[in-house]
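Moving on, here comes chain A:
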Amino acid sequence: MIEACSVNYSIEDKAILKGINFTFNKGKMYGIIGPNGVGKSTFLHLLSGVVEPTAGEVLLDGVAISAYARKKLARRMAVLQQSGLPPLGFTVREVVQMARYPYQNWLGSEQADGDSLVDEAITAMGLDELRHRTMEQLSGGERQRVALAKLMAQEPSIILLDEPTTYLDIGYQLQLLDTVRQWQRDKKLTVIAVMHDLNLASLYFDELLVLFEGKAAASGSPAKVLTDELIKRVYGASVSLVAHPKSGVPQIILQPNT
Partner candidate 1 sequence: MKSRKYGMLQPVLAAMLVMMLLLIAACGSNGNESGVELVGTPAPSAPTETAQSSEEPGKTQYPLTVTDDTGVAITLEQAPAAVVSLAPSETETLFAIGAGDQVVGVDEFSNYPEEASTKAKVGDMTTNIEAVMALNPDLVIASSSANFAAVEELRKLNVPVFAVDPLTYDAVVAKIETIGTIMDRQAAAAEVASEMLAVKAKVVESVKNETARKVYLEFSEGWTVGSGTFLDELVTLAGGINIAGSQQGWYEVNEEQVIIENPAFIIYPDWGVNPHPIAVAIESRPGWDVIEAVANGSLHAVTEDPLVRVGPRLADGLLELAKIIHPDSFK
Partner candidate 2 sequence: MMRHKLAGYGGAALLLLAVSIIISLSIGSAGISILDVWGILVHQLPWLSYDGTAWEANQIAVVTQVRLSRVLLAVLVGASLALAGAGFQGVLRNPLADPYTLGVASGSSAGAAFIILFGYQIILGTWTIPLVAFVTGAVTLFGVLWLSRSKGGGMSVETLILSGVIMQAFLGAFVSFMVAMSDGVVNQILFWLMGSLATRSWDNVYMLVPFLALGIPLLLFYAKALNLFALGERHAAHMGVSVERTKLIVLIASTLLTAAAVSVSGVIGFVGLVVPHLVRLICGPDYRLIIPLSAIGGGLFVLWADTLARMALSPREIPLGVVTALIGAPFFAYLLRRHKIRNR
């Protein structure tokens, strides 16, 4: 369980996040939405512990996140960056193997059977045929799958995703989110994702947190949060909202002004 307690963040006296209070409970999928530049990614990095808030604190199971040893934290929490994995000279298998770093001692060995976990993750993401290709030989979508496989091999109980679908085609977007959701259900993970696309956010997440002008403007189920009033207020756009034919969650239909 992650708690943000009066989290403030400023860069050179410019306040970006102004006192956010929110609790992310175990075992649910949370989506963080809001306009560009509001500080969603920053907030995510505060939650992951790599950035320290200017004021307030982030607690992981009641303990300040800054008190956790880095490796211990990495065994609990895994992060998927927006930029994905760079096209390196490492092979797919070598990259996924890196996920076991938090479990290895200085000699490089670990207690669990790291190799099997790595292979399982590779198979789960359908990368078996690519396992010995180098990253630079893969397409963007394939690298994203490798990034996910790496996440799996890290065996986290909490996953943070920073706009994971931004650079993907719709097919891959759905594939990624399907995989994440399935995985979350199987292992009862806590997922917190910064989402750009409101429709996807609505389709996949149990709860949404809306950040606006540095504060938590709204939170709750997609049905509760995605109202035309909120969208108008936060995004300045008039939209039509319809219920999804299969699942009933709100979906946004865009409305041009002219």
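On the choice of candidates, all candidates are chains of the complex that A comes from, given by their letters.
Here are a few things to note about the model shown:
Here is the rule we use: a contact is a pair of C-beta atoms (placed from the backbone, for glycine too) under 8 Å apart; a residue touches a chain by one contact, two chains touch by 3 or more; residues count from 1.
Since the model is a prediction, treat every value here as computed from it, not as a measurement.
Here chain A touches just one chain among 1 or 2 in this complex, the one numbered 2.
Only residues 45, 48, 50, 52, 70-75, 77-79, 81, 83, 85-90, 94-95, 98-99, 101-102, 104, 106, 108, 134, 136, 154 of chain A touch candidate 2 when the two sit together in their complex.
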